[in-house]
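Removed: one protein chain of the complex. Kept in place: all other protein chains.
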Amino acid sequence: MIRAAETRKNAPLWVRLLVPKDAPLYQRNEAILGWLMAFPALLVLTIFLVIPFLMAFVMSFTNQRLVSPNPTEWVGLRNFERLLTVRLFTLEPERDEGGALVYDDDGSIAYPRLRNFTRKNPDYPELNGLREFTSWQSGENRTVILAADVVFLRALINTLIFAGVIAPLQGGLALLLALLLNQALPFINVFRAIYFAPVVVSMVVVSLLWRFIYDGQNGLLNTMLGIVTFGSFQPVDWLGNPYTAMPALIAMSAWQAVGFHMVIWLSGLQTIPTSLYEAAALDGAGAWQKFRYVTWPGLRNTAVLILIVIVIQAMGLFVQVDVMTRGGPLDATQSVVFQAVQRGYDKQDIAEGSAISVVLFIIVLAITIVNRYLTRDRDTS
Amino acid sequence: MTTMTWETRHRLIVSLRYTLLILISAIFIFPIVFMVVSSLKPDLQLLRDSGSLLAFLPYGDVSLNNYADAFERVPMAQFAFNSIFTTVVAMFASILLNSMAAFSFAFLRWRGKALVLSLIIATFIVPFEVIAIPLLLVVNSLPWIGPQGIEVGWLNTYHVQILPFIADSLGIFLFYQYFRDLPDELVEASRIDGASIWQIYTRIIMPIAGPILATVAILKFLVMWNAYIWPLMTIRSEELRPIMVGLQYFFQLNTQWGEIMAYLSVVTIPVLIFYLALQRAFIESIATSGIKG
Partner (left out) sequence: MKKAMLTLTLVVFLVATAPMVSAQTELSMWYHGAGNYVERDLIIQIIEDFNASQSEYVVTLEEFPQESYNSSIVAAAAAGDLPDIIDVDGPVMPGWAWAGWMVPLSLSEGALDDFLPGAIGEWNGEIYSVGLWDAAVSIYARRSALEANDIRIPTLDDPWTGEEFDAILETLQATGDYEYAFDLGMAWTGEWYPYAFSPFLQSFGGDMIDRSTYLTAEGALNGEAGVAFGNWWQSLFQRGLAPGTSQDGADRETGFIDGRYALQWNGNWAGITALEAVGDDLLFLPAPDFGDGSTIGAASWQLGISSTSENPEGAAAFIEFAIQDEYLAAFSDGIGLIPATANAAAMSNSYAPGGPLEVYFALSEAQALVRPVTPGYATLALIFEKALADIANGADVQDTLDAAVDEIDADIEDNMGYGFDM
């Protein structure tokens, strides 16, 4: 069946395409089978994930609407410009006729309203339609960061903060729980099951329940904090206050998922040979030193896996926002996927929604590549 | 307390530990208790109690009325059947497809493997919500062989709820990690014994993949059981709807909170049971799976 004289050069094309360069040609059966076994999964992923994503990618360069009789047209990078345009602008203070500064009632320097520049001002066409994202004082002037889409920018930053906070928080809490449960006590499996329970409850359900818990007037959380502090705790409107809404979402999300990562840590802990601990004990190591020099190094790969999974899932933040806050108050809980969904479906601007998905994909891809690069680097050193 | 014996000290430490474990348990379990207790109360009492510790006390006008009403509002048996059916089929199919692909990536040599593998991992980062509309257009133009011959369009069927989800990158990745850490001799030895590749997959590898199998199964179970956006878009007959869509039935002009709590309890409990059944395998799985890199 396999001709002895066959070389890479005279072998049929399909053989050359299938068999790796450094493998002998007689392994063609293995190569065929390799493709065949991966094929069903690849086919499913291609049809139901890759192709839709490519369609979204193409749509992001058009003005496609969900509901419209108007023809679809190419619009180049317009959707991306609308999302990502950011400009610096210096606002000069108001002066009276003599050129002296004008002050507000409260003694701060008065500035003209930004809308005079950003709304249909023919002298500043480049600023038209931009909005203030943030600003700060620089000397007499005010420097303003203007953005075409402050909501998206806020969503992007929120999502990055959400991911950046929840990764160490959830990962760390999960590790603490794992350390607490990593011992042979009676009933320990019962506790494991309880700590894992929120994971199996749908996020929609969890979000509905926590809306009650976070209620500002008579929520369970305020009530319980009041009991614990003997009534000295002032009730907080957790989801209604721009400063507490995102922390509240983070806490709830961590609560929901921490059990899953706890289980992953637990299994990581069980792979560390007990002989290492015995050796450390012989050397007189204390509990902290054992953790620092035996446990933690043994968990490094687990840590990398947990970090990647949490970050990728966190970047997809959606259900909690949709059910609990709808992005508010004052955009404090906007998220990228929530914006993609709201624009793509609710506002029927599927092109803009697709553009957001593409931006998200690129960002997460970049994070993943950097992460892989960093962890690779340490592997070889 | 210098007179404290070693034994009392040990006992003290153990009981402290249990106290801590129980306190933490309270944090994890209280919303679920809230849900179940609320499901027994009439709406007004439920809402009034929701702000105080009374929320955890089944008192007052406690009954199973909410359950009866919820079952009347939603064709629960039909929805449950649909969910169980789609979930079970997708679970088994995804175990087969994901493990075959992972086996190929882990043990077989073929050209383009590294590239394909990184592409698969890249697909992990596309959230479902952002491709739902294009996916709808895709499934609407796919053919299917039905009773009347070849038909185009998958809307309003069981398979539109199942097939898009029978392979996923996380599942492949988890299997792959697990397989990669199995000792090479396992495969090499059987090869020398003349086992075919398919035999190695079915007789050698899969039998020892139980733990990771449980992990992938649970993850798929959760995804399928909790599905609601996709069925809302693709299913129009009540006979084909899954269980989480039923939740939407309760948001009427006056939201029926008691019934919602009852329905949520009924929806959640099978998942907890399923998890408990698989828990042992699940924890071992991650213990032996590829985490050690």
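Order as written gives the chain letters A and B; numbering starts at 1 within each chain.
Everything that follows uses one rule, which is that contacts are C-beta pairs under 8 Å (C-beta built on N, C-alpha and C of every residue); 3 or more make two chains touch, one makes a residue touch a chain.
What you see is a predicted model; the values in this text were computed from it and never measured.
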Query: Of A:223, A:313 or A:342, which sits in contact with the chain we cannot see?
result: A:342
Query: Among B:47, B:80 or B:195, which one is in touch with the chain left out?
result: B:47
Query: Who touches the missing chain here, A:28, A:131 or A:192?
result: A:131
- request: From the listed residues A:12, A:112 or A:242, report the one that touches the chain absent from this view.
  value: A:242
- prompt: In the full complex, which residues of chain A touch the absent chain?
  reply: 63, 65-70, 113-115, 119, 129, 131-132, 211-212, 214-219, 237-242, 326-331, 342, 345-349
- line: Note that chain B touches the chain not displayed via residues 43-44, 46-48, 50, 72-74, 133, 136-137, 140, 153, 155, 232-234, 236-238, 245-246, 248-255, 257
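Note that only the chains that are shown with their structure count from here on.
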Statement: Expressed in whole Å, how far the mean CA point of chain A lies from that of chain B is 21
- line: Per the touch rule above, chain B residues touching chain A in the complex are 14, 17-18, 20-21, 24-25, 27-32, 34-35, 50-53, 55, 97-98, 100-101, 103-105, 108-111, 113, 116, 119-127, 129-131, 133-135, 137-139, 142, 163-169, 172, 197-198, 201, 218, 222, 225-226, 228, 244, 247, 260, 264, 267-268, 271-272, 274-276, 279, 282-289, 291-293
Task: Within their complex, state which residues of chain A touch chain B.
output: 17-21, 23, 27, 29-35, 37-38, 40-42, 44-45, 47-53, 55-56, 59, 66, 177, 180-181, 185, 189, 191-206, 208-210, 212-213, 215, 217-220, 222-224, 227, 255, 259, 263-264, 266-268, 270-271, 301-302, 304-305, 312, 315-316, 318, 337, 340-341, 344-345, 350, 353-354, 356-357, 360-361, 364-365, 368
